Each structure stands twice: as structure tokens, then as C-alpha cells.
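With one protein chain withheld, the remaining protein chains of the complex are depicted in position.
For chain A:
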Amino acid sequence: MTAYLLRRTAFLVVSLFLAAVVLFLLLRLLPGDPANALLSVGASPEQVAAARHAIGTDRPLLQQFVSWLGEMARLDLGSSFVSTLPVGPEIAARLVVTVPLTLLSFLLAVVIAVPVGFVAAYRASTWYGSVLSALSQLGIAVPVFWVGMLLITVFALHLGVLPAGGFPQDDWADPGEALTSLTLPVVTIALVMSASLIRYVRSATLDVLGSDYLRTARALGSSFIGAMWRHGLRNAVVPVVSILGIELATTFLGAVVVESVFALPGLGTMLVKGFAQHDYPVIQGILVVSTFAVLVIGFAADLVQRLVDPRLRRSLGGRFPGDGA
């Protein structure tokens, strides 16, 4: 297990470094000069040169890259070109919105997708099984911002039961108020995300339902529920967990769009603005933090998979806490 953890950690560090290199180079390949974005029409060439010098984009690329890596090693994400304010604290302040938004959406999506996916598989031959399946297909095709606007129109503009957007200025000081403002965004992301999740749960369940071991368990006298619970679920959950890791990452992408629609002060709106202004430190900071999060999530999904699937543990010869039996 120790070897496995070491390997995974080394993999994490190397991936993060490679991601940093790619990020840095891709950003520099984008057309446009951040110094121009800082100034408005009427700026003199001297002002542009001064701005370029102030933000350091007049230095050689390698030098910029090394100094950025050095800052990152000290856990310093640098300062925004545009606002001149440090990026790290602003990202931290915005995680207060984006992390709950992502996690709650993810949980709600799972809560919707697991039973619906199961029913869609278990009753695949009935009319409502087909309807559920078709609905999930439709859900995959619908853009997330459209769902958001639809929910706003119904629940905020017509019924007036939920706010159309925004987030309390004192963050989570009043958790009820904060949750209220996150309700529509969370439902938006969860609905869209659960659509694809339902498909995975459905196909995993179908595989299990057609399996020999389930038939054998039934033949040995287990009830259907008992057989599903004891044998079916633990087999169906393996492919679903591996896909969940990826889904959690895509939830973050959904958050980028949804934050704009609901005027939430999260990482997504910050990223969009950073791109619009060629604000490299802001873009790099957010992407490094989110790349790190995705890698860690992948790591966690991997661990959970080992936890639920003894075969994985044995095949790699690793030992695992709680693996005594």
C-alpha cells in the first residue's frame, strides 16, 4: 500500500508539473498582449511599454516560467496583471462558493441518478422504463445555461419563490440564505449531470441483471432485493465509481457556466473575466488549483474503487487498511 501511495503521489506531482508547462505555453500562444488589455484607447506607446514592464511580460519566456514555478513552489500564485492584487486569496474567497456548488450538485445528481437509473434498467421493457431512458438522453443534449434560464423564469420570475441569482455578501454567515441562493444553480447542474449519470447506472444495472451470479443467487433462494443488495450492487458500483470521478470534474466545468447565469461570485466568473483580460496569473492560478483538484479527485476515485472491489487490491498485490480478512 505504501508503494502504491508513493507511486500515486509521484504521479500527482509529475502530472501537475506537466500541466503547468502546458498551461503556461498555451496561454502564451494565445494572440494578444495583456498590456493592451490594461489600457484603453488613447494610451501612448510609452504607457504600453511601461505596463508591459510592470507586469513582466517583457522578459524572456523561460525567465517568466521559472519565476512562476518558483512562486508556485512557495504556494504563491502571484498577482493579477489587471487588479495588481494577489490571486491566491481571491481564489480562496471564491472557492467558498464554487466548492459547495460543485459538491452539492454532484450529490444531488447522484441522488437523482441512482434510483432513476436503476428503475430504468429494472423496468427497461416497460413504457416508463423507456420514457426514463429517453428523458436522460434528452437531458444530455440540453445545454446547462438553458436549464438555468428556464428554472430562473419559472421559480424566480413567475413564482418568485427563489432568487434569480447572487450570493449573500457575508457568504455563509447565514447558511439558510446561502443555501437558498445556491438552490437553483445546484438543481441546474444536478439535472444536466444526472442525465449522463443515469445512463451509466442504467447500463451497469443491466449488466448485473443479466449476470449468471445473480441468477445463481436467486436459484439458491435469495429474494431479488437480497440478491441485488448482496451481489448486484457491489458489482454495479465499480464502473459507476470510476465514472463519478470524471463527472465530478465536469461538474466544475458546469459551474463555470452556471455561475455566470446566476451571478455567483465563484471561480467560474473569475476565470471568464481573466480570459477576457489576458490576465495570465489569474487564469494560471485557477487552472492550477482546479487541475490539482481533478487529480486529487481521480486519486480518491481510485482509492474508493479499491475499497469496493477486492479484486483490484489483490491483482496489484497491495495491502490495504481493513483488508485483514
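Structure notes:
Here, a residue touches a chain if its C-beta (ideal position, glycine included) is under 8 Å from a C-beta of that chain, and two chains touch if they have at least 3 such contacts; residues count from 1.
Going forward, contacts and distances are computed from a predicted model.
According to its UniProt record, the chain left out of view corresponds to "ABC transporter substrate-binding protein" among "Cytochrome c-type biogenesis protein", "FeS assembly ATPase SufC", "ABC transmembrane type-1 domain-containing protein" or "ABC transporter substrate-binding protein". Interface note for the absent chain: among A:Ala20, A:Ala51, A:Leu77 or A:Val147, the touching residue is A:Ala51.
For the chain missing from the display, the contacting residue among A:Thr9, A:Thr84 or A:Thr216 is A:Thr84, taking the whole complex into account. For the options A:Ala124, A:Ala156, A:Leu206 or A:Leu253, the residue in contact with the chain missing from this view is A:Ala156.
What chain A contributes to its contact with the hidden chain is residues 31-33, 36-45, 47, 50-51, 54, 80, 82-85, 90, 93-94, 104, 107-108, 110-111, 114, 149, 152, 156-157, 160-167, 169, 176-177, 179-180, 182-183, 186-187, 229, 233-234, 237, 260-263, 265-266, 269-270, 272-273, 277-278, 307-308.
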